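Missing here: one protein chain of the complex. Every other protein chain is in place.
By letter and in written order, the chains are A, B and C; residue numbering begins at 1 in each of them.
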Amino acid sequence: MQLADLRAAVYEANMELSRRRLVTYTWGNASGIDRASGIFAIKPSGVAYEDLSPESLVLIDLDGRVVEGTLNPSSDTKTHLELYRAFTDIGGVVHTHSPYATAWAQAAEDIPCLGTTHADTFRGAIPCARDLTPAELAEDYEGNTGRVIVETFRERSLDPRHLPAVLCAHHGPFTWGCDAAQAAVHAVILEEVARMALLTRQVNPAASPAPQALQDTHFLRKHGPHATYGQR
Amino acid sequence: MQLADLRAAVYEANMELSRRRLVTYTWGNASGIDRASGIFAIKPSGVAYEDLSPESLVLIDLDGRVVEGTLNPSSDTKTHLELYRAFTDIGGVVHTHSPYATAWAQAAEDIPCLGTTHADTFRGAIPCARDLTPAELAEDYEGNTGRVIVETFRERSLDPRHLPAVLCAHHGPFTWGCDAAQAAVHAVILEEVARMALLTRQVNPAASPAPQALQDTHFLRKHGPHATYGQR
Amino acid sequence: MQLADLRAAVYEANMELSRRRLVTYTWGNASGIDRASGIFAIKPSGVAYEDLSPESLVLIDLDGRVVEGTLNPSSDTKTHLELYRAFTDIGGVVHTHSPYATAWAQAAEDIPCLGTTHADTFRGAIPCARDLTPAELAEDYEGNTGRVIVETFRERSLDPRHLPAVLCAHHGPFTWGCDAAQAAVHAVILEEVARMALLTRQVNPAASPAPQALQDTHFLRKHGPHATYGQR
Partner (left out) sequence: MQLADLRAAVYEANMELSRRRLVTYTWGNASGIDRASGIFAIKPSGVAYEDLSPESLVLIDLDGRVVEGTLNPSSDTKTHLELYRAFTDIGGVVHTHSPYATAWAQAAEDIPCLGTTHADTFRGAIPCARDLTPAELAEDYEGNTGRVIVETFRERSLDPRHLPAVLCAHHGPFTWGCDAAQAAVHAVILEEVARMALLTRQVNPAASPAPQALQDTHFLRKHGPHATYGQR
């Protein structure tokens, strides 16, 4: 992949967050990586979406060094970096403060899989990663945020390819995908799923997860070698 | 009806779902049938609404065979098929994951008739069909989804002409009507009714259904030989 | 007032309901009266807002007879008529199924005055009128809806000039004002107030009404001989 193509794709993913109204002002950021060169492009810090351009993105290598760009990269850059290092199959990462996903994060609860809308994209509950310790906060807040996400997936034996989203307690969601565009799609769907899950609990506080067989049927209708959904 | 007219009408019904914001990305689908030929047109699977055209719709006969079209039909096609077979008066079917109707489906609860907004269009509570068994899921998920809807109406002695909507537990709503356009209108009204019912419960968790006589007055003001609503 | 001016003003009030998203499809209606001639203009029944024109409105006299117009008037015409007869100071009436006001109506609860947003426009709780009896429903549903509204104001000693809104149990809101435009403004504010009241209860289910002195200060800042709000 040309780095110009990477810039264009990551720019588009950032703008999609704005168009889908997942972000307010300068909140949120999308990145995408070129695995061949080990370089990722990310939104600069504190820049309004309407002022963004492919050229204003910052290029970073997997050691966290700025390779190209005059602006400061997103303050969440080290979280993206940890995810790219640990989840070697992913090609894009998105962070937002979208309100429903953030509400579940602030409540420090997993989002249970209550129906097929969730199961079509996410295999099982969206995990909520634990709070960082004061020492983790003081030492390397953004890097440790990424490490705690990775720890959550490892400890719970979750596969990031089948569950491309996480909540960070008292903070907000991160999503990922095969590229920046898919990470943004997952951020949009996560927000829908988070909203529906809250509405479902409001209809019935004791609502139970969808039957496991239904969850499996829907996930496998869209993913893996036996998928039938779409035009393939 | 010319099949070109059917295509145009079903295309419009699909776009209405998008315009009324009932669908996200490629979710949802509308179909319409020409009863004379026994052929229905349905949205292709996984195609974005902005890429849809009347020509891209898939034509299916009542044996479930593709009659015209190069794209795969909606993954929910067999559910539509079962509804056309069992509910012989209907001419259109719509499926969405609209958030409020889906929340009631995920809670696996009927939507009670709490007021005239509901009673104007739906005679009685919107039923929530049961979960499929693992065997039903494994054997023919989409076909059995339709069969369980039909079973629900039969067991509860409901008339699909007076109650053109159903919730599928842990999944979402289906609606129908005399044609695809009316099925889409019913999907929009169902979402409004589902939203109002949840808000009503939030005002008063013990809110009771509207008096039966009021429900009857409103439904019959708009339907049947003594209807007075509108320009007739 | 010229009847052409009345038509234009009532047309505008109807379109305002649509622009402010208080109505879905053909739901809702606005009317306005010329007190000199005793004639009011009202939306025709079941006509979409985008198909409305000043000329399509129906003119009715205070005996309920169609004076001008070829379309059927709104099915709620007799409710408007009863309000014009009993509340002789009002010049416009609006009915909607706006979701938050309808939720309170469906819950059959008054909307308490929880803050200054409410008190600026409505003096005291918005009353919820009782359900009609089956006999009242069978005899003259729409006329009796108006009579029960009037009964509610009489029995509770409420002044319709200071409280230009009511909820009809299991149905929805009616608002009024000095003309059709003001009745529409009151419908918009009622919906905002109904929404804020529900949100307030969700923050604190035991939230108490605003202090009476604060309610009075705000209402009288905007209404009556000592009003100071605005440019007068």
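We take it that a contact is a pair of C-beta atoms (placed from the backbone, for glycine too) under 8 Å apart; a residue touches a chain by one contact, two chains touch by 3 or more.
Please read all numbers here as calculations on a predicted model, not as lab measurements.
Visitor: What are the shown chains in contact with the chain that isn't displayed?
Guide: A, C
Visitor: For the chain left out of this view, which of A:A107, A:C178 or A:L220 touches it?
Guide: A:A107
Visitor: Looking at the full complex, which residue from A:H80, A:H171 or A:H186 touches the chain that isn't shown here?
Guide: Of these options, the touching residue for the absent chain is A:H171.
Visitor: Given the full complex, what residues of subunit A touch the hidden partner chain?
Guide: 24-27, 44-47, 71-72, 75, 97, 99-100, 102-109, 131-132, 134, 137-138, 141, 170-172, 198, 201-202
Visitor: Using the document's contact rule, name the residues of subunit C that touch the chain not shown here.
Guide: With respect to the unshown chain, the touching residues of subunit C are 114-117, 185, 188-189, 192, 195-197, 199-200, 202-204, 207, 210-211, 213-214, 217, 221, 228-232.
Going forward, only the chains that are shown with their structure count from here on.
Visitor: Give a one-word verdict, same or different, on whether subunit A and subunit B use largely identical residue numbers at their interface, taking over half shared as same.
Guide: Both copies, subunit A as well as subunit B, present different residues to each other, with under half of the numbers appearing on both sides.
Visitor: From the C-alpha centre of subunit A to that of subunit C, how far is it in Å?
Guide: 47
Visitor: Distance-wise, how many Å sit between the C-alpha centres of subunit A and subunit B, to the nearest whole number?
Guide: Result: the chain centres lie 33 Å from each other.
Visitor: When you check subunit B against every other chain, which residues touch at least two of them?
Guide: Counting only residues that touch two or more other chains, subunit B contributes 202.
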